[in-house]
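A single protein chain has been removed from this complex, and every other one stays in its place.
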Amino acid sequence: MRTLRFLLRKEYRQIVRDRMMLAQILIMPVIQLLLLANAATFEVTRARLYTVDLDHTVTSRALIDRLVSSGRFELAGSSASMALADAAMLDRRAGVIARIPRDFERDLMRVDAAPVQLILDAKDGAAAAVTRSYANAIVTDYAAELGAARAGGEALALGAPAVAMPHVEVRSRAWYNPELDYQDYMVPGILVELITIAGTLLTAVNITREKEIGTLDQLNVTPVTRAQFIAGKLIPLWSIALIEFGVGLAVAAVVFHVPMRGSVALVVGVAAVYLVAALGIGLWVSTIAGTQQQAMFITFFLMLIYLLMSGLFTPLRSMPAWAQWIAHLNPVMYFVRIMRDVLMKGAGPSDIAPDVGILIVYGAVVFTLAVRQYAKRSA
Amino acid sequence: MTQPPNDEPAIRVHELTRRFGSFTAVRAISFEVARGEVFGFLGANGAGKTTAIKMLTGLLLPTSGDARVAGFDVYRETESIRRHIGYMSQRFSLYEDLTVRENIEFYGGIYGLSDERIATRSTELIEGLGLREARNTLVASIPLGWKQKLAFSVAVIHDPAVVFLDEPTSGVDPITRRQFWEMIYTAAARGITVFVTTHYMDEAEYCDRVSIMVDGGIAALGTPSELKRQYGVGAIDDVFVRLARPAA
Partner (left out) sequence: MMRASDTSRRGPLVAFMVKEVQHILRDRQTLTILILMPLLQVLLFGYALRTDIQDIRVAVVDPSPDYATLAFRNRLGATDRFRIVDVLPDASRLETLFRRNEADVGVELAPRFGTRLARGEPAGIQLIADASDPNGGTTMAAYVNAVIDDFAAQMGASRGAVHIALDTRMRFNPTLASVNLFVPGLIALVITLVSALMTAISLSREKERGTLESLLVSPLRPWQIIVGKVLPYLALGLTIVLLVLAAAWVVFRVPFRGSLALLLGEALLYTLVSLALGVLIAARTSSQRSAMLGALVGTMMPNALLSGMIFPIASMPAWLRLVTYIVPARWFIVIARGVMLEGVGVANLWVETAVLVLMTVVLLVAAVRSFDARLA
């Protein structure tokens, strides 16, 4: 263990003197977090609406008014010509076209039903789907309003209490994120991404650099054992990544007001476990990379797959079954889930226990494999 | 001084071979190096020198043959070998971003020297090399010649039985090279066996004995004078050329 002490001392000294690494540890995460948290939102802000109102009645105008005043739509133009609407869409001036046909109000009066056409620029399919949901909700509410007014009015007109019709009353609640703030959802995940990349990349590049320079060979002929060397490398890097995580959490709480409904200590503890797996992967990468550039590229390649298949950017539940199965082999997935569950839903140790268990197993397996792979003999 | 337990030579090699697929890098070489000897291991680039050294230092397993270093077997006792040898590689492998003193402390520590011993050796080394002014300077900032001498000192900080030097004087002026060789002699006088590879043929003259590797095998082995007499030439350089020619 004495050897380990000397190894650690050397590593920490080198780290402190390495200005680039210090910048990377302290400044980069903060910048990235600030940028990412602001950029990484799929929140659909106001869609630019172009209306083609062929009815020009109180009802049709009221519908348009409902759409615009909901805050989800912004009026980008209106005319009586679909050709103009089309041009607006091609020019990217409008993202949604609402076409209200002639006889809209009349049909509603007479047969209680009328169509409205909605054309969405669906290049961004996800956003279009969300916009469609919003439009649906607004239109449905408006129809219900019309119906209620009608029922009330009829009752008054007939001078008799309204016939008791069976009806369903629905109330909607959005739990954990009533403001529908995308940042609350994304920032915990982004934090995971940051320390994953930082931890894995730092480890891979750092060890590969020693290989490239030759200091690795020098250590290989000393009494330093495999285990000692790896511990000497990984412990400092692990502590750095954990510090980054702490800094990131602080920024998340203070700058982005991300809810911290669960225990912060719990999250940090899980991060500590998770990083073992992340760094293990970095170690493994360093065994197959010959140069720093290769280490970087391989790490990116792996991180890409990990991050895309983690439910961070796209919902896990939308993936086809086989992809979800793969995702269940991905430690990032578990950590992201834990972060969201603990911070947004206030989950406790018993709630996340199975996921944490899996992370522990993963860390142990990855680490063991990486260590084994790391041959002391430079062939 | 850590020495092999009995009266064994410092290095004993017998029919040592290393193959990489169909290519034989080292073919059945055999030689012995006595304690305290300064042994020059010469050969052209690609002749198999580096591979041989890697096998002797435990970095590479031989394909066949035997070798014992500092009394330990290269197949089964590599951990012990590592404790009893020193190594200075071509690229010096001092940590450029650590100071002179920190480098000394580090290597002292991982070779298992006690804190007191580290302090003692550290002072010895620093004073001996005249690096007192520079002891807190980053290695990156000190001149090449001093780096070499420091690297050598660090390689023998734990008084190993054998020290392996892989092209230690590359790129340095002749004066510094002489000083370096004086350090080698001092170490040998202390009983440390020095196994040095070089392609400066004049340095071959400084060794007690030399071997010349050609195409993976040892083509010549003996003291510089013996070899010069054997081939009827005036300098080791010419011995080397004579040997290398047929292979060319």
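Assorted remarks:
A and B label the chains in the order they appear, each numbered from 1.
Criterion: a residue touches a chain if its C-beta (ideal position, glycine included) is under 8 Å from a C-beta of that chain, and two chains touch if they have at least 3 such contacts.
Quantities reported herein were computed from a predicted structural model and do not represent experimental measurements.
Touched by the hidden chain within the whole complex are the displayed chains A. When you scan A:Gln14, A:Thr57 or A:Gln294 for touch with the missing chain, the hit is A:Gln294. The omitted chain makes contact with chain A at the following residues, 20, 24, 28, 32, 35-36, 38-45, 63, 89-91, 108, 112-130, 132-137, 139-140, 142-148, 150-151, 163-178, 180-182, 184-185, 205, 209, 288-290, 292-294, 296-298, 300-301, 304-305, 308-309, 313-315, 317-320, 323, 326, 337, 340-341, 344-348, 351.
Here, only the chains that are shown with their structure count from here on.
Contact residues of chain A toward chain B in the complex are 2-3, 5-7, 9-10, 13-14, 17-18, 213-215, 217-225, 377-379. Those residues of chain B that touch chain A in the shared complex are 54, 57-61, 79, 82-83, 85, 87, 89-91, 93, 95, 97-98, 102, 105-107, 109-112, 138, 164.
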